[in-house]
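All protein chains but one are shown in place.
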Amino acid sequence: MTHLPLYQQLLDSCAALLLLLSFAMLSQRRVVALVNLYAVQGAVLAATTLLLAWRTGEDHLYVSAALTLALKVMLLPWLLHRLIRRLQVHRDTEPLLNVSGIMLVGLVIVVFAFSLAQPITRLASTATRSAIGIALAVVLLAFLMMITRRKAVSQVMGFLSMENGVLFGAMSASYGMPMIVELGIALDVLVAVLVLGVFFFQIRERFDSLDLHHLESLKEHQ
Amino acid sequence: MHRLVHPVAAPFPMLLIGCVGLLLGWTVIGLAGLVRPRSVVLAGRLLFPLGALLGLALALLAGASLLGGGIERLILPIGLPNLPMHLRLDPLSSIFLLLLGASSFGISLFAGGYFRVGEGTAPGLLCLQYHLFLAAMGLVLIADDAYSFLVAWEVMALASYFLVTTQHRIAEIRRAGFIYLLMAHVGAICLLLCFGVLQGGSWHFTFHAMRSAHLSLGWATVAFALALLGFGAKAGLVPLHVWLPEAHPAAPSPVSALMSGVMLKTAVYGMLRVGLDLLGRPVWWWGLAPLILGLFTIVYGVLFAAVQTDMKRLLAYSSVENIGMVFTGIGLTIVFAGSGLKVFAALALLATLYHCLNHAFMKSLLFLGTGSVLHATGERNLGRLGGLIHRMPWVAWLTLIGTLAIAGLPPLNGFVSEWLLLQSFLFTGHLPHAFVNLLIPMAMALVVLGAALAGYVMVKFYGVIFLGQPREAALARAQDCGWLERIGLTWLALGCVALGLFPLQVIRALGAVTQQLVGAVVPQSSSHWWLLAPVPERSVSYAPLVFLTATLAVVLMTVLAVRLAYRQRERRGPAWDCGAGNLTARMQDTAEGFGQPIRHLFQPFFQIERELPEPTDRAPRYRVVVRERIWRLMYEPISGAVEGLANTAARLQQGRISVYLLYSFLTLLVLLAVALIR
Partner (left out) sequence: MNAIDWITQVLEVVVAVAAAPAFLGWLNQCRAWLQNRRAPSLWLPYRNLHKLFHKEAVIAASASPLFRIAPYVVFGTMVVAAAIIPSMSTRLPLVGSADAIALVGLFAAARMFMTLAAMDVGTAFGTLGARREMMVGFLAEPALLMVIFVASQISSSTALPVITDHLASGHLGLSPGLAFSAVAFILVLLAENARIPVDNPATHLELTMIHEAMLLEYSARHLALMEWAAQLKLFNYACIGFALFLPWGVARAHIGPMGLAVAIPALAIKLAVAGAALALIETVSAKMRVMRIPEFLATAFLFAVLGLLVHVLLKA
């Protein structure tokens, strides 16, 4: 057994926790629980950033951690909870594929992501090199979640989770992105959620439902 | 590419001559059946038990050869001129001869009591086919050149074909026989081509020549693939398994037992012989093919077993699952052996061989058990059985041992081979191939899922046949089996128990085989004779005897404690009927009902036809038929293509003799032209 230093073990654990949360989101039917899981994922991400900041001593990572905490653990979940209360969607309908099937596909995706990340991992010299595969897997799993859900809210959750994966990947590869990019992304996400919130109301007003298959009727009939 | 260790050949092939003598003995017994073909007494009471004794003798000879660990060779001047028959007895042959002899002892004894008058083929003729089948399997195992191997292989296929179609007056059985023969021949063609490749340009078809042939990687891979196809078709590897669920229910039960318990193992023998012996040191990625096919076969077989309603079909699919286990083991062995990890390869090979032995005993036991049930009730449909433990205690209790064993429960034998297989899987972290390391957890998950599902299948099998209340009134007249059948069943059950309780002794005996095939033995880190601890660098161990003793002690102590502390008042009463009264046997779960969760969960696997009764139906009948999609996805297109091709070729058939002569003439001309050009 290799004896990894403590911070490395902590990082690995955080990475695994992120993946675990991604799978938990994939298997979760209730929208409220989905938001909570998202908040936890944000918290883990913040913890990881903090850990890296402490390890590398780079100041901007502290800021990034604080930003993540404020935005992803507090603000966005709060917004989403409010949205859900007002829209009264608590439960997604049956996903397009049953949960076991989705999980199985997810498993294959993880293997795929890791095989893909293998060559990159060998090149990377940063402390978090084993995490690149996980970041990729988180992104792909979020994608999978967006594909398999019907309700618009769950799809947005997938989108947000994907952004978490991207951020984590960036951190694993190069200790985070430049500050300005990170700020921009954070703003983007915030705006996206606000816009999508408005969008939800519009959809519901139009179709009396948030089920996205109603949008299929918008296509032109030949 | 050659094996470094060549055990010195014994000067005089005594054991091998003994084996040949026993095989001849079987043939003579078979011919003796023709003296009075209609006599059940001659065949049943004399010839079959005699054949059983020969089987026991064969097992002893093979055991002696295995412990000696030597190699014996013999060349018999039989056959075509300049093509003598090469025979060889080495540890690999010995272990499979042991399997053949030991399980055929039980099966033949049972068969002596089983065959009766008026069942299609006359008993005398059946006796001939049966013993020819046995002798041919024996010859397959000791053949040392492709020629005698293939002759024996074909005799085996033909003899078993005639045995399958014993009740040839039933169209369905003839159809089953036809599918079997067809698949057997597809397999045989692959083997023919495989040996053709293996001779590697030397045009010598002895196995010795093949071992020393130098094949390029491409040709070696082709040979391996052909062997996998050929032997896979015989063993029942998905998708070549289709004959199994047809032929096993059609054949008489002792024949099913022999086919499932022993004949499938000759295919495993062939695979090991070609893959690990004739081809020299294998390339590691060859192993992925049997590994993946084996894993798929496990899950496929066990899922279909779970939804069957015919008890022998259920067992046939269970055989498919077990063959999947064996091929998984073979695949793992090849991956290890090709990567140079000899000890791990030996462990995986050990698991494979152990599972073959186990399966020979437990599956034969179960098939014979269903045979007794079939004789007593005339019923193969699970929906019309039930409660037979009261009427047929011998069959029921002995079958219970087989059931528990095949479900992989400690301390019986099924558990040991699963344990060994899982241990060898746990090693794969050492492999130098990153991608395979990723696949292994999934493979392991499939193996344990298959093992757990086997438990489901076996609860269904046993519970529906033997437990509960009889579903038909006729079952109340069922009789327990006769004494010859009891001895046969008991022998096989004892085999299951012994293989479960003394794994260490079996593994020691198998050491010679692993030494021969992968050049290593599994080290034994423990000095105790009862403790199985195959892996020195990992502290893993298993001691079934201690385990059993502890459990028995606790159970006995509990019984005694309850006896002493409390008064044993007890009475019999009717079963709880929820106050509704009028509880009938038809209210029990049926076999269809028991398989429902699996049918529901794995729906995409099956092609299901359901017939639901109307709500107002006075005599409602629920019917559900589960078919394999593979027929439509694979076999129907193939048979369609073949038929189309045949129709095209049929245009040649003109019916006029002069046209046919023209064909011959043209052929002759073309051949002459070719000869001229060369």
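Read from first to last, the chains carry the letters A and B; within each, the first residue is number 1.
In this section, contacts are C-beta pairs under 8 Å (C-beta built on N, C-alpha and C of every residue); 3 or more make two chains touch, one makes a residue touch a chain.
As the structure is a computational prediction, the values presented were derived from the model and not from experiment.
For the chain excluded from display, the touched partners among the shown chains of the whole complex are A, B.
From the set B:410, B:482 or B:519, the residue in touch with the chain omitted from the display is B:410, counting the whole complex. One of B:79, B:597 or B:637 touches the chain omitted from the figure, and that residue is B:597. If you put the missing chain back, the residues of subunit B touching it would be 386-387, 389-390, 400, 404, 407-410, 415, 418-419, 422-423, 426, 429, 434, 437-438, 440-442, 444-445, 448-449, 451-453, 455-456, 458-460, 462-464, 467-469, 531, 537-544, 546-547, 550-552, 554-555, 558-559, 562, 565-566, 568-577, 583, 585, 587-589, 593-594, 596-597, 600-601. Interface residues of subunit A with the unshown chain, by the touch rule above, are 1-4, 6, 9-10, 12-13, 15-17, 19-20, 23, 27, 98-100, 103-104, 106-107, 110-111, 114, 118, 130, 133.
Methods note: only the chains that are shown with their structure count from here on.
If you average the Cα atoms of subunit A and of subunit B, the two centres end up 50 Å apart.
On subunit A, the positions that touch subunit B within their shared complex are 107, 111, 114-115, 118.
Those residues of subunit B that touch subunit A in the shared complex are 434-435, 438-439, 442.
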